[in-house]
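For this depiction, one protein chain was excluded, whereas all remaining protein chains were kept in their positions.
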Amino acid sequence: MAGRHFLFVPGPTNVPDRVQRAMLVAMEDHRSSKFPELTLPLFEDLKKVFKSTDGQVFIFPSSGTGAWEASLSNTLSPGDKVLASRFGQFSHLWIDLAQRLGLDVQVLEEEWGTGVKPDKIEAILRDDKSHQIKAVLAVHNETATGVTSDIGAVRKAIDAAGHPALLYVDGVSSIGSLDFRADEWRVDLAVAGSQKGLMLPAGLGIVCVSPRALAASKTAGLKRVYFDFADQIKANATGYFPYTPPLPLLYGLRESLRILFEEKLEHVYERHHVLAGGVRAAVKAWGLHPCAKESKWDSDTVTAIVVPQGINGADVIDAAYRRYNLSLGAGLSQVAGKVFRIGHLGDLNDLMVLGAIAGAEMAMRDVGIDITLGSGVGAAQTHFRSTVLAKEKKPTEQERFAEVHPEGVLND
Amino acid sequence: MAGRHFLFVPGPTNVPDRVQRAMLVAMEDHRSSKFPELTLPLFEDLKKVFKSTDGQVFIFPSSGTGAWEASLSNTLSPGDKVLASRFGQFSHLWIDLAQRLGLDVQVLEEEWGTGVKPDKIEAILRDDKSHQIKAVLAVHNETATGVTSDIGAVRKAIDAAGHPALLYVDGVSSIGSLDFRADEWRVDLAVAGSQKGLMLPAGLGIVCVSPRALAASKTAGLKRVYFDFADQIKANATGYFPYTPPLPLLYGLRESLRILFEEKLEHVYERHHVLAGGVRAAVKAWGLHPCAKESKWDSDTVTAIVVPQGINGADVIDAAYRRYNLSLGAGLSQVAGKVFRIGHLGDLNDLMVLGAIAGAEMAMRDVGIDITLGSGVGAAQTHFRSTVLAKEKKPTEQERFAEVHPEGVLND
Amino acid sequence: MAGRHFLFVPGPTNVPDRVQRAMLVAMEDHRSSKFPELTLPLFEDLKKVFKSTDGQVFIFPSSGTGAWEASLSNTLSPGDKVLASRFGQFSHLWIDLAQRLGLDVQVLEEEWGTGVKPDKIEAILRDDKSHQIKAVLAVHNETATGVTSDIGAVRKAIDAAGHPALLYVDGVSSIGSLDFRADEWRVDLAVAGSQKGLMLPAGLGIVCVSPRALAASKTAGLKRVYFDFADQIKANATGYFPYTPPLPLLYGLRESLRILFEEKLEHVYERHHVLAGGVRAAVKAWGLHPCAKESKWDSDTVTAIVVPQGINGADVIDAAYRRYNLSLGAGLSQVAGKVFRIGHLGDLNDLMVLGAIAGAEMAMRDVGIDITLGSGVGAAQTHFRSTVLAKEKKPTEQERFAEVHPEGVLND
Partner (left out) sequence: MAGRHFLFVPGPTNVPDRVQRAMLVAMEDHRSSKFPELTLPLFEDLKKVFKSTDGQVFIFPSSGTGAWEASLSNTLSPGDKVLASRFGQFSHLWIDLAQRLGLDVQVLEEEWGTGVKPDKIEAILRDDKSHQIKAVLAVHNETATGVTSDIGAVRKAIDAAGHPALLYVDGVSSIGSLDFRADEWRVDLAVAGSQKGLMLPAGLGIVCVSPRALAASKTAGLKRVYFDFADQIKANATGYFPYTPPLPLLYGLRESLRILFEEKLEHVYERHHVLAGGVRAAVKAWGLHPCAKESKWDSDTVTAIVVPQGINGADVIDAAYRRYNLSLGAGLSQVAGKVFRIGHLGDLNDLMVLGAIAGAEMAMRDVGIDITLGSGVGAAQTHFRSTVLAKEKKPTEQERFAEVHPEGVLND
């Protein structure tokens, strides 16, 4: 098929040309004296993305699932009780992984389309007088339903309960795209992957670990070798790895971090918010509804769109893929066939999203959904134009700050 | 700016990933015994793009301008009279080049927005009893106004006049995208460049030369060395070049030709026709008009859109570029400020064009053109859906032929 | 530093240009209907490299260490007894990993510079009447000392003892470079990595598993989730993965497999044998000795060279790296400082190896080793010329076979 494919699954995301170039490297000795010049800054720069000052970052050659496993297996012991909310396929899979590792997971079932309920967590933790619950697991952004949970509120719930449980957050489809504040929220284990907001191919599982979680890793009884923090800590200290690292991804990571910092993280989040706003405006114009039950759950990285009764969401995806060179995300598990998803994270801009909306419109019409061609595009255009023009008129808070404090730094 | 740029100037065009990969080559000895394995098939395959069986193809390390010069300087003598129609910036520049080379150009001035008028050419040639006119120059696709001329009709006009003039055709923005028939139209010198329908970076000027024109080159008196056919003929015969060729472009050319042949040339032309139809549907939905005066002049590779009185087309282009990551083509010379251009040739598909239309809509609104956001997109979507669905229903003539003649070949 | 770096560590190895190009891909939906066209053939083609017909291949996003872990954790239970020989840093690390996973490792300590002793293994297995030993672990090629063990003989030893232990083989620095015969040797778990003979960046851990080992995985009690065979089996069956795979590496793998099959595996092994022979001829010409105690232990993928008393091997490596743009491998653990290593595996040819030998000579002279410049190069040249000329004279067994059995296939 001619032309560029429109990739609108919620990961992997488009790799920017700059990152593609950066990954085009000859192999080299990963034990050379020069190698740490590449690696040591990566750990520091990743901390900026997590907004962590005292955490330690680990980079595993793995997918995000490996980082999930690393976070749990390094800090918990067989039979440890953990509290986790389930409201989508990815929160489900993390729970499943925890159970298979031998943890005792207390599952809070939440309606799909909603997210973590801090008040419920607070109540359970308050009741756990003997502190049997060692960990609270929260998925920041549930990719299956397009739901973002309020991690700051989860932290407040744990604090309000006066409970010592560690806070584990799956930020695979949020970190690098949505505001994430490891320090402020005192996230003990934050999990990311290379193939989403970091705009790289899959292959790096990344974890940012708080000092308290690092301390816990000293006595944690779950077995781990490949994913062992201790081996990494020892080797990373001087810029090396316990085994051969995937060089192109490390060079790519360096470049993707540069890109994020050049755009500035706050602008990256704002851009994702605007693009998501355009998609949501389109959904509204079509007369359809997102899977997220209330706007407070709306994700800025992925929107799951509920198809009308009698329509199979998979048919929309198939028409989009075969006819219009557009990849949309499928409904999974409970919402299989009931939704299709538009991923809107990573290296995207207005016109790319408008092209995808236009493609989704055609595919929806092809399978018999009664929407007006161009209506969603028009709504999104209106949204994009208003933000573009607004941005030109007034400087951001940060820019205003910079004007009067040219020497200072508001954030990152 | 985040995301992929939308390049909708009428050249250079997007280089497909396959071609990008193919150009990523280590340098090699261009006089090695293996080198002709790369080069000899290129000449043959290019002939298929020109639809020439008995022509000879030349590949110069140059832009298309160099190929213009090569075509004239190899086949004409100082003071030779040539007949050329002028109806846009590129037909103008070719005439200018001919004059500066020392040719006596009889210029047929045509209204911009129209093209070559075969009847006028026929009349002039009939009057030229002594055959002073050595050449007729025709621009197949005038990139500045989005006008395609009927070269087959020019050939008929020359034949009807019984005149021996050679036929020179500028196919820079047509060949590889629009149907071009060197043999059928008996084009003596057909000129192409790498950066348009061939989907490569600029850097190769390509000429396809008829036996009659080759014969003329033996006595042509204009000076040429770098662009001399004779040196090329000698070296090309065994797969070499008289000087160091640009290797990545040759490897890229091999791949772009493979892509064209895999899609099949007739499908490539059909795709361009559909994409152009979408753009024209959008223009109509906006209530605007193309620069082409009648639909018979409509180009399938570029559309020049006339902006309303009081609006400067350059402002549309500027807004599109700065705000929406979209490159549109400027109005040149006579139509400067009066039009903006959408190039729709090369490695493009429906969603890319819809993104560009959406971007043009936003930019037009930004500068005060009263159009409805999404209206052009909707019109183009309707056009694209109808052709996609129609294509799925009925096989092409070629496919029907292939079904009953599995051993045969209808064309290319 | 100008020019190309000479990478002569025993992994990662040079990535051929063809593979570099192949890895330059846009991201795509790893759940699309087309994706299995890429992946399904990979599993089949990898089996050819392992020379396995009935095994099942797993591809993990991990380093080779992850593949070690996958092989053990999927097929053994906590406290299971395994028998392993230790004679170098990598056999040591595998034993360490096994112990940390909770296995009871009976370690056979062998002199560094030698390898697996099948007779000892046979004796121990004969004594293990109650079949407490569940597994025999053997490192095919010990990268730290440049020692290759005879895995066929290990198989014979197990068979002679009539013992049901599974045979695990670390082929990380052998598979794809040295002859490896999973079927013939009835290897139950063969472990490979992408960054050695497969000529890719690190990032894929690969395991080929026999039906008997697959059966064992059904009851194995060690915990695993990320590395679980069962999840892979389910997803791989239709060409998918349980989590996002590293796309560029999969595309690169497809190309590296093509390259191996085009050269033909037997020729790849022969090439490695010749290159290694050149290095060994150089070592002899220098009056030095390899770490391998007898020629039967000589590895065709890496040579560890013992430096004279009073010289630190690390200084040779440092001089080579800083002055001559050459990466050599360091001595590790027991042989730290006592050897330096030349990796000669992957995408290499005569002149590359000669350049490395020349660089090693200069570095050795720089640190005071008394060798004659050019002496090792000359010895290696003599070796290379003799094999080149011999090869031109007589066809290989395979070629002779092909001549008389044009329809048949001798191997791969």
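Miscellaneous remarks
The chains carry the letters A, B and C, assigned in the order they are written, with residues numbered from 1 in each.
Keep in mind that, in the parts below, a contact is a pair of C-beta atoms (placed from the backbone, for glycine too) under 8 Å apart; a residue touches a chain by one contact, two chains touch by 3 or more.
Computed from a prediction, not measured in an experiment: that's the story for all the values here.
Every shown chain that the unseen chain touches in the whole complex is listed here: A, B, C.
For the chain missing from the display, the contacting residue among B:E28, B:D54 or B:E184 is B:E28, taking the whole complex into account.
Across C:I151, C:A216 or C:L354, the single residue that touches the chain missing here is C:L354. For chain A, the residues in touch with the chain missing from this view are 17, 20-22, 24-26.
Residues of chain B that touch the chain left out of the display are 4-5, 7, 9, 11-15, 20, 23-24, 26-33, 61-66, 69, 97, 100-102, 193, 195, 201-203, 222-223, 225-228, 242-249, 318, 321, 327, 330.
Residues 1-4, 6, 14, 24, 263, 268, 271, 323-326, 347-352, 354-356, 358-359, 361-362, 365-366, 372-375, 377-379, 381-382, 384-385, 388-389 are the ones on chain C that touch the missing chain.
To be clear about the criterion, only the chains that are shown with their structure count from here on.
Greatest centre-to-centre distance from chain C is found for B, with centres as Cα means.
Closest to the middle of the protein, by Cα centroid, lies chain A. Superposition of chain A on chain C using C-alpha atoms only gives a rotation of 180 degrees, nearest 5.
Distance between chain A and chain B, defined via averaged C-alpha coordinates, is recorded as 45 Å. Of all residues in chain B, those touching 2 or more other chains are 24, listed in ascending order.
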